[in-house]
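Note that this complex is displayed minus one protein chain, with the remaining chains in position.
Chain IDs A, B and C follow the sequence of writing; residue 1 opens each chain.
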């Protein structure tokens, strides 16, 4: 990795980064910091606190952490992220990438196509699609399974939105892992196969070490996105009785429905902190073995 | 269009000095941020007024939007040649509309005449988003001819702290709808006029015995949102003799609350009189409409909206071609005769939208004129054209409601006994707490537990037990 | 040999199941718009095209798709151009702590895209006079998308051998020429993928579009879709299903175009 191949120099490099930086500063960092500040106030959308918000320090945070509904929501979110992103999307995405890597037929193109299609359809539309699938009275799924009246969304709300999100987001992991698998030299796999290694051993000994950093990026991104995914609201509205009320839905309810913007902002920041913990955990897990070199490669200047 | 013009300008800017191209690219964003706003062109001396409403042509409340664009605007402009009126439609969830309007008013912008749900008046006033009409519109407000036509109770929709903030557009009332065919099948009387909760339960039991899948639909749970509170908890609470908010105190874990939740328990707690699952579904209310129309629900508590827009034979959401023959309606009884609020035998709840003036309007005088014009008898009649609903004006109602016996029933029988929700900022959260209490009962909890849990939540919301009455 | 055949068979069965799983929910979109009385359920339609006539009667429906194209397209172009420039510079020039910084921005973007940031974003747009402009929507949504776009594109750039650029540089190409002639063509599949991703993300977005715009003539499809309800909040399924279909078509078309032309994929992958 030699620095500055195109001869940008500091000045031009800055000029290249600047437009994005300005936009990010104005429309991302600034409102984000403002939001974090709102989290320290009792600001509301309407009512007396809208006219005269007061600084309440960490009250919103202690209030949220003491609210059993928040704790339930946090737990649901962890299950949701774990089930749909880390296990579901990453797992299914990898399985698809692995199976499709050596196939070029029409079927595999079709599979790839529908997986990607479910990723790019507008979120407002997919809510209706899944509604039609899972509906209690005359949903397509009940018709297929001959289970009339089975209330998927009511009896298994969390499972429903987990499966939904696997459907929704697997494409990203699949694409990323497909690309990552291109980096595994076929000779390595052949060597493993000659040594009579089964697929699990091949994955463990040959594939995983080479795509470790891709796995890391994928987990970082999909966890972050899933943590902030509001789409399940379209499907269950957080219900029944909050049994699928993941944190983004909780924030929506608190900030928009109840108008408690200060509390909503505080919880948004808590979500950020939880994501940070996730990120650090991934870093530890995946970089544990050949630790320092890779951290240097990611954090410090390339050598 | 604006975007392309803007970028065009920027491109010219960028070509002027080629040596420091990257720097110019950096500047594009900055320029774009500063120079590409909307200009509000208030053409040469004339006055521009804007109306905002949660309605949109071709979508939600389409008729209302069309009325504004096709009647109000041309007629008003005809009378006021120097005024240009524009309409800013929305047509989304009420909460989202409320958010948008709050944001507008918070930044002291927005339309001059704004539609609000009457229930929001208090919190908007407290936030300083709206001011009493007389403060904004001046002396002309008190002299308006329309006041005498609006009953005091209906005027209450726009009143907060004794001051008039908005003109009510109309109101509604809640009754029990029932399916006469199913009633006949179950051997129940027609007309059905229950006088106590027990009679409702008895009718439900008979219906169940006659094989009706869902004898009683009493909205419950959080998924139904405000429909649970307005069509369920509050009428029951009123029927048990209590209002949710009186004399500065909220109703907590009281006997009335336990009674109201107790009725829920009777219906959903294993008796099979109601369908608990339906209450939990995200689209449960829509489904209840469809199932009523399909003849699967015996009794359903709803507002006259159900009659006007849901089972309406032609344009309804769940149209019933034989509505007038099949659908019966009756007042909601108190727990026992005389047990309701103010000692009433029957109770109801009402709500309704208002129109307010934007206190930050640049043209408050003309804005009031427009508002008053929109509430004139002629305008109100035009607004109702082709549809029957209860307007705020007695003179108009007298004329229009003769066409529909059901709405006349509401106007004559229900409105005199009805009650309104408190217009204070914390109400939506109290309402959610009430919904959660019913949800707890529907999923198998006892009324007493749910009521106690509600009390705890309520204390957190309204600032302690001191603000809660007995 | 047996193991191989078995493995192949298992894989085929697995693919069939995946295909069914991903196709099943889409059936509604294929049937409901053509159904005379569409319901929440997927059914063999009582075939009609009336729903399309009805949606065309809606004064905002078609225009909203155009608005979605302006806003989604504008944001996609802005995000791709700015992210490509930034990612390129970040990939080629040493900046200490660059990846940590990018990740922090990624985290912040999650705050800003949430409901709670509504007031700051709105106030900001008001002060910059961006309310009720396409540009306002484009800038606001782009701010939320840029960190992830830079994060992903930087990796594409890292994967591109630097000798191409050095070679062009020795021949006298300027950095912008190098960008245009060499880097952009080389990472074009990546740019196209990011463009579709950005477009799709903006396409479904509702809240910011709704609070930032006033004139329904400027509202995107996602906002208009939410107006297709009745006064009491009941969805008009005939209109919603039909509009959903029409509204999905441009994104699907763009995806098909990109995947045909460049292959919709991350060549080389993304790694931290």
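FYI, contacts are C-beta pairs under 8 Å (C-beta built on N, C-alpha and C of every residue); 3 or more make two chains touch, one makes a residue touch a chain.
Assume contacts and distances are computed from a predicted model.
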item	value
Hidden chain of the complex, named as in its UniProt record, picked from "Malonate decarboxylase beta subunit", "Multisubunit Na+/H+ antiporter MnhB subunit", "ABC-type sugar transport system, ATPase component" or "Molybdopterin oxidoreductase"	"ABC-type sugar transport system, ATPase component"
Neighbouring shown chains of the undisplayed chain, as defined at the top	A, C
Selected from C:128, C:153 or C:182 as touching the chain missing from the view	C:182
Residue of C:169, C:214 or C:236 in touch with the missing chain, whole complex considered	C:169
Contacts of chain C with the absent chain, listed as residue ranges	161, 163-164, 166-174, 177, 181-182, 185-186
Positions on chain A where the hidden chain makes contact	2, 5, 7, 301
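Assume only the chains that are shown with their structure count from here on.
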item	value
Which of A-B and A-C has more C-beta pairs touching across its chains	A-C
Gap in Å, rounded to a whole number, between the CA centres of chain C and chain A	16
Junction residues of chain C - those touching two or more other chains	39-40, 82, 85, 118-119, 139, 175, 226, 235
For chain A, residues contacting two or more additional chains	12, 16, 19, 23, 26, 45, 131, 137, 256
List of chain A residues in touch with chain C within their complex	1-8, 10, 12-14, 16-17, 19-21, 23-24, 26-32, 34-36, 38-39, 43, 45, 92, 95-96, 99-100, 107-108, 110-111, 113-126, 128-133, 135, 137-141, 143-144, 167, 175-180, 182-183, 199, 211, 213-214, 216-218, 220-221, 224, 227-228, 230, 248, 251-252, 255-256, 261, 264-265, 267-269, 271-272, 275-276, 279, 298-302
Chain A to chain B touching residues, read off their complex	12, 15-16, 18-19, 22-23, 26, 44-51, 131, 136-137, 151, 153-154, 235-242, 256-260
Complex contacts: residues of chain B adjacent to chain A	20, 22-23, 25-26, 28-30, 33, 95-96, 98-99, 102, 106, 120, 122-124, 126-129, 221-223, 277, 280-283, 287, 424-426, 428-429, 432, 436, 439-440, 443
